[in-house]
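Removed: one protein chain of the complex. Kept in place: all other protein chains.
Order of writing sets the chain letters: A and B. Residues in each chain are counted from 1.
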Amino acid sequence: MERKHEGHEAASYKTYIFTWTALVLLAAATIAVAELHMGAASIVVALLIASLKAALILYFFMHLRYEKWFFKLAFLLPILVFMFSIGFTFLDVLYR
Amino acid sequence: MGENSESAMQGKNFYESGGTRKGILSWIFTTDHKRIGMLYLASLFIFFTAGASFGLLMRLELIAPGKTIVTASTYNSFFTLHGVIMIFLFIIPGIPVSLGNFFLPLQIGARDVAFPRINLFSWWLYMTGGILALLSLFTGDGPPDTGWTFYAPYSIRTGTNVSLAVFAAFILGFSSILTGLNFVTTVHRLRAPGMSWFRMPLFVWSLYATAWVQVLATPILGITLLLIIIERFFGVGFFDPSKGGDPILYQHLFWIYSHPAVYIMIVPAMGVVTEIIPVFARRTVFGYKAIAFSSLGIAAVGFFVWGHHMFTSGISDTSKAIFSLLTFLVAIPSGIKVFNWVASLYRGSIKVDTPLLFVISFVFLFCIGGLTGLINGTLATNIHIHGTHFIVAHFHYVMFGGTAFAFFAGLHYWFPKMCGRMYSEARAKTAWFFLFIGFNILYFPMFIVGWQGMPRRYYDYLPMFHTLNLISTIGSWILAAGLILMFVNLIRSITKGEKAGSNPWKGTTLEWTVPSPPPAENFDEIPVVTHGPYTYE
Partner (left out) sequence: MTEETLHKTAEVHRDYTGSKMGMWLFLFTEMLLFGGMFILYAVYRFKHPEEFHTSAQDLDTTIGAINTLILLTSSLTMALSILALQKGKKRLSLVFQVLTILMGAAFLGNKSLEWGAKFHHGMYPNSAYLLTKSSGEILFYGLYFVMTGIHGLHVLIGIGVLLFMVLFTMRGSIDSTNFVKLENSGLYWHFVDIVWVYLFPLFYLIT
């Protein structure tokens, strides 16, 4: 019914190439950070950088930026399910 | 459908307009949601019969202590196959794929689901999974004997045909996911003009909540089962203590899905009940929004309580306490529903026909099942009854007394719409009587023997449990008689029943505005909805 594709006017070759540059720089950063041997903090930093990369891919490459509220909101559901699943599993593992 | 649609609109129902294909091909390659619903109904019937037969055989074995008809290992296969078939092939897909497929588009004023071909594909997957599950009985080194939960490390080490059964369950999970994403998209995209969220029938709300659980929980089962297969073929060691793996993690992963799956089973049943009560009480449903949100509430809380299946598995005390506390939360939305149903009946002009009889027995049996669930959820009592027949009685009260009775209610309620004819009311009531009495004679004694300590999943028991087991087995025969009578009545009425008009029950939801059986494209013109679903004078 909706033939028009919402919001694609904003996407351009330039946006995508900037996104890719940022992704490559972040990939380099995560390798560089690993060389610093920060111990326990390194996993946190690695996951933060990975999540930032994932967010860039989702937001620009996967067009989440241009989508309706449903997509943005619904996306939180699997993340919440995963967080709770891992959190409750750790309630067992941590205190066993 | 399609090119025939113009002629279909001139009085042809969906049985008569099968498209370009003829005979059986017009069914197994159909994309009409109603035909797919009927396909599922027929398949469900076959698998239910198979599952029920295993159940009856188990009861026959337990008629007396000692070996009666089968050996211990055969009994192990019986309860495994009974569980796998009833859970993965009957009760999880059950109401959504049959009644849901048929009535979801009709109730929201759509011509079909959002992805008709994926809908057909999910039926094909379902059949593939079902046939593989049955094949696991006859191929490999003997039928699987792990129980439907496939607990590691036994499921990794047993020489029986576990891999095939697990693979079947994996495929069935995929089928369930496809149904779920189809329904979510359908509800979001294909509601008729004016069909706002709070004008949707509550059956649709329950299917919507269920569909989300199907989408979000089933993949965890998928990967868990896949890991079992990988373990069996490659010996990776995730769940094998000799390689450092942790079998309790298997249980975590398994129940992260399988507890929400319990709500995949019961929430659509609650939707059917909510649909039937206003029609037979001739008044609008009490607390529409409370019922709608409690469906979502049950679906959400269902994700946080899986640990109550593992109280005796050796998980940490902290997590036991938290899981136990959260388990009690489930009682709140369930209670909201029960009170709303009772309040909806209050001061109604109640007409006691077969659908309502099943619905009222649902409420009664569900309350017993639900309240005994609180006994299971309490840490101290759980240790006493864990792994006994008390648990068996509890979940059969919820699943059979609950979901299956609601399914039967829906089957009778929508039968005239699906088939265009009415079943014999007298026979249906007799069948209901046998089912209700037989059910209680079959399962209530299990509460008692379980409380006294009779474990589940054994082919033998102490002589002190003999009398109650005998009563229970006799109950299983009464129940079987009721099932046979009900199915004979329904199947016979497909061709022999009296013609039913488009609205025999005077229902107010959209499916009753179209002819029975509905035409291929459901509506001549997509209706414009101006009011809520249950408006009575």
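Throughout what follows, a contact is a pair of C-beta atoms (placed from the backbone, for glycine too) under 8 Å apart; a residue touches a chain by one contact, two chains touch by 3 or more.
Here the structure is a predicted model, which is why all the values come from computation and not from measurement.
*Asks:* Looking at the whole complex, which of B:220, B:310, B:428 or B:500 touches the chain that is not displayed?
*Replies:* Counting the whole complex, the residue in contact with the absent chain is B:220.
*Asks:* Which listed residue, B:11, B:66, B:159 or B:244, touches the chain dropped from view?
*Replies:* Considering all chains, including the one not shown, the answer is B:244.
*Asks:* Touching the absent chain: which residues on subunit B qualify?
*Replies:* 1-3, 19-20, 29, 31, 114-115, 117-118, 177, 180-182, 184-185, 188-190, 215-220, 222-224, 226-227, 230, 234-238, 243-246, 249, 252-253, 256
*Asks:* In the whole complex, what residues of subunit A lie against the chain that is missing from view?
*Replies:* So the residues of subunit A touching the unseen chain are 1-3, 5-6, 8, 11-13, 16-17, 19-20, 23-24, 27, 30-31, 34-39, 42-43, 46-47, 49-50, 53-54, 57-58, 60-63, 67-68, 70-71, 74-75, 77-79, 81-82, 85-86, 89-90, 93.
Please note the rule applied: only the chains that are shown with their structure count from here on.
*Asks:* In their shared complex, at which residues does subunit A touch subunit B?
*Replies:* Going by the criterion above, the answer is residues 70, 77-78, 81, 84-85, 88-89, 91-96.
*Asks:* Mind listing the subunit B positions that touch subunit A in their complex?
*Replies:* 188, 212, 216-217, 220, 248-249, 252, 256, 303-304, 306-307, 314-319, 322-323
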